[in-house]
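What follows is chain A.
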Amino acid sequence: MLPVYKEKLESIKNEVYTIGSQVATANELALQAIETKNYKLFNDAKNELINLEKNSNKIDNMIVATLALHAPEAKDLRVLVSYLKITNEIVRASTNTKSFIKTFSKIVSCDIDLDKINEYGIPLHKSAILAIKTALKIIQIENENETEDYFHKVIVEESKTDDLYSMIEKNILKMITKNKELSKDYFDVLSSLRRLEKVADRAASIANLLLFAHLGGEIHQA
Partner candidate 1 sequence: MNVKIKTTNLNLWYAQNHALHDINLGLYENKITALIGASGCGKSTFLRCLNRMNDLVSSAIIKGTVVIDDKNIYDKDIDVVTVRKRIGMVFQQPNPFPKSIYENVSYAPIKHGIVKKGKGCDELVEKSLIGAGIWEEVKDKLNAPGTSLSGGQQQRLCIARTIAVQPDVILMDEPTSALDPISTEKIEALMLELKKKYTIITVTHNMQQAARVADYTAFFHLGKLIEYDETETIFVNPKEKKTEDYITGRFG
Partner candidate 2 sequence: MKNNTNSNFYIPQIEKRNKIARRFKYTTLAAVILSLSFLGFFLFDIIKTGYPAFQQSYIKVEIKFDEETASNPYGIFDKSMSKLISRAWLRSLPKEIENNPQWIGTTQTFWALLNAEADQHVKGRVSRLDDSLKAKIEELMLKEEIEKRLNVIFFFTGDSKIPENAGFYSAIIGSILTMMVTMSLAVPIGVMTAIYLEEFAPDNKITQIIEVNINNLAAIPSILFGLLGLAIFINFFGVPRSSPLVGGMTLALMSLPIIIVSSKAALKSVPASIRQAGYGLGLTKWQVTKDHVLPLAFPGILTGSIIALAQAMGETAPLIIVGMIAFVPDAVTNITSAATVMPAQIFTWSGMPERAYIEKTAAGIIVLLTVLISLNTMAVILRKKFEVKW
């Protein structure tokens, strides 16, 4: 393998990992904000995600150039094509995260029962973060046989978020029937938590694509 080609592959991998980590960090900061009720941290979380689209475009163009110049085959081809799709997933996860922060930061000043929501909301958030971080770990692993283990871990977290979301949905609907005038706020909370559940879905997609990259087979859009 020519050195220039090797360098390009390394740099693409690292860039993808970087933007993915930015999404994970943003979510961690948001979670911290909710747990410590220090809502200034929401701004820090948003700042993590500035320029993410721009960087994602940069990565996509690098991938196009590498495909044109080096005509990769087999694993290299699968890896580059997965990364091309993964940047998409990361951008969507970033959009979901930003949406969550925007909506949730608005409702914290309302009269809703935050503690009841956080009872299941914080675990949901934690699962989503774990899902993303585990999926990102797959990018950096040395031994690709561990890919399947990590993949299963991500799927587990993702289904947890599904269950937790259903619980929250039930609870919020109950709370709405109790306080009909706060229904709009409660609906906003629900839709923001739905965004977190979507972040976990994106993590599962990413894990699927990395499974294709490392172990082969066909692409399954999760």
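One rule holds in what follows: a residue touches a chain if its C-beta (ideal position, glycine included) is under 8 Å from a C-beta of that chain, and two chains touch if they have at least 3 such contacts; residues count from 1.
The candidates came about this way: all candidates are chains of the complex that A comes from, given by their letters.
In this text, all values refer to a predicted model and were calculated from it rather than measured experimentally.
By the touch criterion defined above, chain A in this complex contacts candidate 1 out of 1 or 2. Taken together, the chain A residues at the contact with candidate 1 in this complex read 2-5, 64-65, 68-71.
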